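Each chain you see keeps its place in the complex, though not every chain is here.
Chain naming follows the written order as A and B, and within any one chain the residues start at number 1.
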Amino acid sequence: MSHNSFGHMFRFTTWGESHGPALGVVIDGCPPNLAISEEIIQRDLDRRRPGQSRYTTQRQEADRVAILSGTFEDERTGGLKTTGTPIALQIQNTDQRSKDYSDIRDKYRPGHADITYQQKYGIRDYRGGGRSSARETAARVAAGAVARLVIPCVKIRASLVQIGSKKIDRNNFDWDEVDNNPFFCADKNAAKNWAPYLDEIRKDGNSIGAIIEVVASCVPPGWGAPVYGKLSADLASAMMSINAVKGVEIGAGFEAAYLSGIENADQMRAGSDGPNRQSAPDFLSNHAGGILGGISNGDEIVVRFAVKPTSSILTQRQTVTTKNQDTDIITKGRHDPCVGIRAVPIGEAMMALVLADHFLRHRGQTGHDGTVG
Amino acid sequence: MSHNSFGHMFRFTTWGESHGPALGVVIDGCPPNLAISEEIIQRDLDRRRPGQSRYTTQRQEADRVAILSGTFEDERTGGLKTTGTPIALQIQNTDQRSKDYSDIRDKYRPGHADITYQQKYGIRDYRGGGRSSARETAARVAAGAVARLVIPCVKIRASLVQIGSKKIDRNNFDWDEVDNNPFFCADKNAAKNWAPYLDEIRKDGNSIGAIIEVVASCVPPGWGAPVYGKLSADLASAMMSINAVKGVEIGAGFEAAYLSGIENADQMRAGSDGPNRQSAPDFLSNHAGGILGGISNGDEIVVRFAVKPTSSILTQRQTVTTKNQDTDIITKGRHDPCVGIRAVPIGEAMMALVLADHFLRHRGQTGHDGTVG
C-alpha cells in the first residue's frame, strides 16, 4: 500500500524533493534479459528536461540518470541487461539555487499544494515545493523508459492538442511534427500560433492550461483486469497522479455524454489475423479509445488529460500566511508558463508504465503474451 | 494485487455474474463498533435498483442484501455493530429469465465488453454480460453504504447534470430535488424536460450518454497520499471503474485547460477555525475541487464523470460473429436507455469508498483523525 509506488507486477517507487540532493526511482518486477543502458533512459529524460525553450522553466538541470542496480553485463554484447532484481535509477539535483525562501515558507501560494502538505503532515519542505514539485516527474519518465523495453512492440506517442482555448486542427495532425516544435505539438500550424500567444502570457506574469493526448498503438487485445483493475481505471489514476492534472478521458471521453448509442458504439467487420494471437475484428470507429469493459480490444488506446495553469505566477494574489492571516503573494522564481508542455513526455511515460504492468499481469494470469504467437 | 478489489485500509472485493445465483462483496478493514443494519445498506441499494421508472431497465430485482459476517449484537442496544472482521454482504439474483441467449452467445455487441472478455480469457459467461454486467455495481453500492458509516461527518451527494446535450441550469441547482424525480437531478426543470426527451430515445431503440456530478462536503483537510495515492488519482480510478464511464474530472476539470493561472488558482482569506483540527482558510473559489497536490484542502470535493450511452440497443448494427464473420445484431432484452441515471448512487458509493479508505490511511500514518478534536 505504498503511497509513492505505482503498478503491481511492474512496480515503481519514486522518492526525492525539488531541492534535496537527488531524486530517484526503484523499479521492481522488471523481466530479466532486456537490453538496457543509461542512454536509452536519458533520451526520454532529455525530452522532459527543463530549460530547453523559453516556454518552460529556466531552471538548469542536466538530469543525468545513473543506473545503480538491477543490471549486469551481457557477456555476448558487452552491453547491460536487466537481471530481474530491482533497478535503482538516480538523478542528482544540481541547480538548487541558494536563495531566500522566506516568502513561500511563510505564505501559501494559491492553487498550490503548499497548504495541503502542511495541513496533512504539519511540516513541509517548502523549498521549490519539496515533494510536490514537478521535479518528481523526472523519476517517472526514467521509469517509463524502462517500461517501454518491456513492451517493445507497443508504440506510444503523445501530442499537446490544446493550450488555453486554442486547439489543434485535426486535419493537420502529423506525429512526425511532434519533435519539431517546442510544444510537442502534432499540428505544426498550431504550434506556430501558440508561440506568440504563450510569449504574451509569460510577459503578463500569467500562465495557461492545456490538454495532452496520448496514443498507444499495437496493444494486443486482452490487456486489463476487470473490474477494479480496469486498464481504463489504471490509466485514469496514472494520468491524474501527474502534477496539475484535473481531468482524464478515454476515447470519446466527455464527448460520449453527448452521443447516442447508435453513434457511439463502434461497429465491427471481420478482421484479418493481426499480429496478435487472437484474430481481432476491424473496428469502424474508435469511440471506445481501444478499451471495452476495462480490457484492450486491439484498437489504439487513446487517452487525453487536462493540465491546469501553473499556480506559481508573477501576479499578485490574495492568500493567507501560515499563521492564518490575510496577505498577498507574488511568486517569483523560475516557473513554466504552461506546465502542459512538459507533461507530454510524462503522459507517454505513464502510458508505458500502465501497459507494461498490465502486460505482465495478463501473462501471469493467462499464460498468453498477447503478442506474436 | 486483486483485480476485483479496491482500497487499501478499507478494502472491498466484489464477485458475481449477472445471471449467476448471487453476487456479493467482502469488506475488509472496517473499523469496529460502528452501528450497522441491513436496512441502512438497503436504503442505498434501493436507489440503484432497476425497474423503478420507465427510464431504467425493466429487470425486476428485489436486491435484498444479507449481512453474513463481521457484525455482532450490541448488548446495550440490541442492534448490530461491526466487529472489525470481514463483512460479507450478499444479494440473490432472482430475475434471471430463462431465455434464448444464442444471439449474444454467437455475436459480439458493438461497444460492449463481450468481445474483450473473450479475447482476454478465451471463455465468457455471455448471459446478461456475465461479470461485465452493471449488476456488479449493486455490490459497490452495498459496500459504499458501509463506507458512509466510517465517515459519518462527511456528506456525499450526487446529481445527474447532463443527458445528451441537455445540461442542467446551475441557477436551479437544489440538492433537495434530487430524489424528487426519476433522474436524480438537482434541477427540477431540467428533469421535466429530460422525461419526454428520454421517452423519445427509448422509443427509437436508441440510448444516450450523461454526466454525473458527485460532491463531498465536510471532508477535513489532509486526506490523500501523494504522489501515486493522491486522492484525485484514487477518485479517478474509482469513477473510471464504473461500467460505461469514459471520463473523470475534478473541480474545474477539463475547463482548467482554458483558464489562466490568474483565473484558476483559488485565492484564500483567513478562515475561522472550522470543524477540523487545523484551521483551514476560506477559499474564494473552488476550481481545485477541494484537492491540491492530491490532498484535500477542506473545501468541497467535486468530481464529475461521463457515462457513454448503453451499447445494447434495439437498432441494427454491424458486427462480427465469434467466428470472426460479418453479421448484424439487434440487442433485445431489458436495458437502460440511459445508464447514467443509475450511475448517480453508484458515483456516491465510490466517493464514500475512496474517502473512507483515505480517512483510515491518514489516521494510520499521522495519528490524526482529521475530525473534531
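Methods note: contacts are C-beta pairs under 8 Å (C-beta built on N, C-alpha and C of every residue); 3 or more make two chains touch, one makes a residue touch a chain.
No experiment lies behind these values; they were computed from the predicted model shown.
Trainee: Could you tell me how many identical protein chains the full complex contains, when just 2 are shown?
Mentor: 4
One rule holds for everything that comes next: only the chains that are shown with their structure count from here on.
Trainee: Nearest whole angstrom, what separates the Cα centre of subunit A from the Cα centre of subunit B?
Mentor: Each chain's C-alpha centroid was found; their separation is 26 Å.
Trainee: What residues of subunit A sit close enough to touch subunit B in their complex?
Mentor: 1-6, 8-9, 14, 108-113, 115-117, 119-122, 131-132, 136, 162-165, 201, 206-211, 221-230, 232-241, 243, 245-271, 278-281, 284, 287-289, 291-298, 306-313, 315, 317-320, 324-326, 340, 361-362, 366
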